[in-house]
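Missing here: one protein chain of the complex. Every other protein chain is in place.
== subunit A ==
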Amino acid sequence: MNINENIRWLLSFYRTSEISGALFFGQLARSMKPGIIQHNMTQQFADEAQHSRYWTDCLNKLDMEPFKLARSYQDYYLKAAGLPSNLMEVLAITHVFELRVFEQYSHHKKIISQPKIVLQTLETIIGEEVWHLKWVRKALKNMEIEYGVNEVQSTIKRFMEADKAAYLKVTDEYQDRIETMMTA
């Protein structure tokens, strides 16, 4: 596979995933009543939309146009995980989702030889993702009083299993391309 084509595809994959993430969290935010959790969720979906823009800018700076990709991991996620039915489950699904994103970007950062602009974009986004992980983890911790530690932990575990199933289904091409880049 051509290196440039791989870069273009991977950045387009992130761009599409961020758009899907923004829509996903935006709809979840709308399902909540006003308060700190809705406020933070609103910030989060605004961030996801911005991240998509960062990837578009990054592609353009590399003189590349994004690919239009038909499927994203997020599109399969709800199908595998099922609808959350209370606020704790909304937060648990968000937590698992953010862990996946963080893991993907951190993995990509390990590619030794890649354009500087890609690395800069990854660092900017990862910095913001850290805040996503923090606020959700804190909110989930607070939920332990109402739902119990075991219930919160078992819900996270259930969504993590769904996440694995969704991820395996849709990311074959992503894995191929990132591994090619890692070993190039």
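Structure notes:
Rule of thumb we're sticking to: a contact is a pair of C-beta atoms (placed from the backbone, for glycine too) under 8 Å apart; a residue touches a chain by one contact, two chains touch by 3 or more; residues count from 1.
Following the convention adopted for this analysis, contacts and distances are computed from a predicted model.
Taken from the listed names "succinate dehydrogenase", "Acyl carrier protein", "histidine kinase" or "Flagellar basal-body rod protein FlgC", the protein name that UniProt assigns to the chain not shown is "Acyl carrier protein".
Within the complete assembly, A:Glu89 is the residue of A:Glu18, A:Glu89 or A:Glu129 that touches the hidden chain. The omitted chain makes contact with subunit A at the following residues, 27-28, 30-33, 78, 82-90, 146-147, 151, 155, 158.
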